[in-house]
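Structure record follows, encoded as structure tokens.
Every protein chain of the complex appears in place save one, which is left out.
Presenting subunit A:
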Amino acid sequence: MADDRSREGTETAVAEFHKKIKEAFEVFDHESNNTVDVREIGTIIRSLGCCPSEGELHDLIAEVEEEEPTGYIRFEKFLPVMTEVLLERRYRPIPEDILLRAFEVLDPAKHGFLSKEELIKYMTEEGEPFSQEEMEEMLSAAIDPESNSVHYKDYITMMVIDEN
């Protein structure tokens, strides 16, 4: 009995995931032919609430690409892979406190802020570096123009509020 119900529950969950994935996919399917440009896959996956790193994203793309990459990803290949990702709750987003701690690590002297240069250095030289466009975009929201620095606690709070 319980098994039946839980199976039914999973089936409904899967059906709902399918619809959600389809919705997200369709918004980027400009030609309405069930394909999206591979360069938009990252955006689609992230819009579904997952936060893969760039490396993880590349692996995912490899899974959904054609054997001979065409530059387009077909929905038929994307759907099962993405459904698994959602069911397994993979690539969970970063909680706010971890994010704060990350900034604090980069600010060992505990100033409460990072200078513009410091932020640029870390974001474009460490980890999975930002492109110039990504860097500029982040700065436009994060920089306090008067002090030319990023008060990261305020920045995080602002971003989190906006999300909700």
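In this text, contacts are C-beta pairs under 8 Å (C-beta built on N, C-alpha and C of every residue); 3 or more make two chains touch, one makes a residue touch a chain; residues count from 1.
Rule of thumb we're sticking to: contacts and distances are computed from a predicted model.
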item	value
Choices "Transcription factor bHLH49-like", "Tetratricopeptide repeat protein 7B", "Serine/threonine-protein phosphatase with EF-hands" or "NADH-ubiquinone oxidoreductase chain 2" - which one is the UniProt name of the chain not shown	"Serine/threonine-protein phosphatase with EF-hands"
Among A:Glu68, A:Glu88 or A:Glu128, residue touching the chain not depicted	A:Glu128
Residue, one of A:Val14, A:Leu87 or A:Met159, that touches the chain absent here	A:Met159
Footprint left on subunit A by the chain that the document does not show	15-16, 19-20, 23-24, 26-33, 35, 42-47, 50-51, 53-54, 93-94, 98-99, 101-103, 105-106, 122-123, 126-130, 134, 137-138, 140-141, 159, 162-163
